[in-house]
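For this depiction, one protein chain was excluded, whereas all remaining protein chains were kept in their positions.
Here is chain A:
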């Protein structure tokens, strides 16, 4: 079962190639992105290790069950609901960013509300399924998407229009003071492990630790690719001119022998798969946390009233949120969310880790 954990981690890493992480890093490219990336690699790995280790002491228990044993209600309920909202916001941000991509590249004449509305409907359907079935879907989606991601990577590294000299130039800006929002964004690459709060019910965290070296290795490679390849194509100045640098980068690639010439459509397709999956996983975790906070057991009773109303409200709010802000403000909020996420994550990891230590003693 440990492989499902790594699928989720990998999903989180590859999804962020296109969405908001490179945006923040590229904005700060002259002021310490590289040092921030270098800091975020050990930081992300350490957090992942502590959390997985901690969860390993609570076999087949999710975060709500763990907290129920040790915390009084007045701390547990707000904390869990807050975490649930963080997860739901993660899904919303990904889906909404992706609807901007659809609006831009696939369906310019369609209303943005309809695009994100339909995506959210699908995600609500997916998120209300059983966690185990979602894990199976993760495997299918990742196996379908990975060859395409590999193909795009290979295509871009072997392209005539890829200039390694730009990467050498941006490395001239290595020794700058790191900044907080870059660290927050870069460490987000590693955050896939945090879904273990619920998935621990289905996955044994102890098995995961056997292959733990995958996380720093893959994370560093993907971060390097995410950050550096757009420079190779677009140069260090003009890369800042684009809203989705990766879409433009991949648009420089041409498939001479393919059915379609424009490689960017493959990227749109792959990220369709990944965004839906990411939305489903995060919303499912958020929903389960919320249910855990209020002790709702609808799987046993078969009544899905709470689930559906709750997710419909969140879904409506997501569409309303996208409707009420423009794209620039939206990305601003995404950045705020990154900045809040890091301390929350640290607090969560430390709580779980300390709880696991206490459990060992008694």
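Definition applied: contacts are C-beta pairs under 8 Å (C-beta built on N, C-alpha and C of every residue); 3 or more make two chains touch, one makes a residue touch a chain; residues count from 1.
Please note the rule applied: contacts and distances are computed from a predicted model.
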Undisplayed chain, where the name is taken from the UniProt record, one of "Glycine/D-amino acid oxidase", "NADH-quinone oxidoreductase subunit K", "Tryptophan synthase alpha chain" or "Ger(X)C family spore germination protein": "Ger(X)C family spore germination protein"
Among A:163, A:321 or A:337, the residue in touch with the chain that has been omitted: A:163
Interface with the undisplayed chain - residues on chain A: 104-110, 160-161, 163, 165-166, 168-169, 172-173, 233-238, 241, 248, 251-254, 256-257, 261-262, 264
